[in-house]
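For this depiction, one protein chain was excluded, whereas all remaining protein chains were kept in their positions.
Going by the order they are written in, the chains are A, B, C, D, E and F; count residues from 1 in each one.
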Amino acid sequence: MASGIERPLDLLNSAKGKEILVQLKTGKQVVGTLLAFDIHINVVLDNAKEVENGEQTKNYGLTFLRGDTIIFISPSNVKE
Amino acid sequence: MASGIERPLDLLNSAKGKEILVQLKTGKQVVGTLLAFDIHINVVLDNAKEVENGEQTKNYGLTFLRGDTIIFISPSNVKE
Amino acid sequence: MASGIERPLDLLNSAKGKEILVQLKTGKQVVGTLLAFDIHINVVLDNAKEVENGEQTKNYGLTFLRGDTIIFISPSNVKE
Amino acid sequence: MASGIERPLDLLNSAKGKEILVQLKTGKQVVGTLLAFDIHINVVLDNAKEVENGEQTKNYGLTFLRGDTIIFISPSNVKE
Amino acid sequence: MASGIERPLDLLNSAKGKEILVQLKTGKQVVGTLLAFDIHINVVLDNAKEVENGEQTKNYGLTFLRGDTIIFISPSNVKE
Amino acid sequence: MASGIERPLDLLNSAKGKEILVQLKTGKQVVGTLLAFDIHINVVLDNAKEVENGEQTKNYGLTFLRGDTIIFISPSNVKE
Partner (left out) sequence: MASGIERPLDLLNSAKGKEILVQLKTGKQVVGTLLAFDIHINVVLDNAKEVENGEQTKNYGLTFLRGDTIIFISPSNVKE
């Protein structure tokens, strides 16, 4: 498991097309399907939904997230 | 759906001329028609309106938004 | 309307010599005549006035504003 | 002990494949197995778990952590 | 008035040797005679005085101010 | 005393292998033996201990500290 990850961005590359969980510095979380990312960790999610306390509160659809607002990204655990 | 997005900025490029929702780090949201953007995610909106709790509170018209104040941009869901 | 804006700085260029509204990260707003700007969005305003709750509270005259303190700049709507 | 560390990143290199403790600027701690890191101190952890007051509260599995949210990383002391 | 200002730093250049008002991000203001500045907007003031609520509270004399702590600089209005 | 310090990093270089006190922006202090540092002021400490109000509260052992979380480093005064 977790094989083939030499550099941090390898994880994001392998998560393309899959659901990811994004923790923002604001304290909120966003889940969605990862479509694209760049070296600034800017990401584009499809079907992006804001999550608070495990509840999906808002639906933003296709969304561009600025990398400098992100704490962590977890591809493996979008439902808790 | 969401085809043709290889890099994050591709989403912004495809949103030119359309209404977008911009979430600011201040907690406020701005909606408007995307006219231009650059690699710093500076954007120019036409008919920019501030939104609080789903209400449009102020009308700024043509507006330049500095990229480092932006959390996310969503082209697909300007009305909630 | 809003024609000829290919890049975000085009808006600032077209606003030279005109009144603009600058929203600062501190929560305050400044209005004044745009004399100059650079790629850091540093701007020089003539006849700069601080605005709180729609009231002009202080008059700073000719003023240099550091770009990293700016949220947005709106040339089109200096009076609300 | 602690031999062979000429530059700070040498410590992270020697910790690959081992459990590390990551202190975030948010005040939270994350523990997990270090899989990869880069010069921005972006890290990928396997089996990442959030820790509050010594209790493991959430399990994020494979996780990308942005370097600019990190205060310190300690490979030697994941249990207190 | 305000002629000859092509770029923002032109204003600072024309203010050398004159009194300026510096608004800091901390909320405090400093007045003093501008002796030098650089592209980071680091400035050196002679006879620098801290101002709170229009009162000069402390006298720091010759002072180096780091550019990233500055909101705005106004050469024209040191007394309110 | 304090001879041979031409540039700030000279002090860190001369402190290698010695105990240092690190003041973090979070308000906490860490003491430990300096093993390595780089130009970002990232440091690696051996036997790192968190200090609050003069009390050593936690022991992190070998630790990587990110430079941008540091206010000051004092090699000469680890006990107060």
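In this text, a residue touches a chain if its C-beta (ideal position, glycine included) is under 8 Å from a C-beta of that chain, and two chains touch if they have at least 3 such contacts.
Quantities reported herein were computed from a predicted structural model and do not represent experimental measurements.
Q: When the complex is taken as a whole, what residues of chain F touch the one chain not shown?
A: 1-2, 5-12, 21, 25, 41, 67-68, 70-77, 80
Q: In the full complex, which bits of chain E touch the chain not displayed? Write them out.
A: Looking at chain E, the ones touching the missing chain are residues 24, 26, 30, 35-38, 42-44, 46, 48, 58-66, 68-69.
Operating definition for what follows: only the chains that are shown with their structure count from here on.
Q: Would you mind naming the chains that touch chain A and likewise touch chain D?
A: Chains in contact with chain A as well as chain D: not a single one.
Q: So what's the Cα centroid distance for chain C and chain F, whole Å?
A: Computed value for the inter-centroid distance: 43 Å.
Q: Where the CA atoms of chain A average out and where those of chain B average out, how many Å apart are those spots?
A: 19
Q: Touching at least two other chains at once: which residues of chain B meet that condition?
A: Chain B, residues with two or more chain partners: 68.
Q: Where do chains touch, given as pairs?
A: Per the contact definition above, the touching pairs are A-B, A-D, B-C, C-E, D-F.
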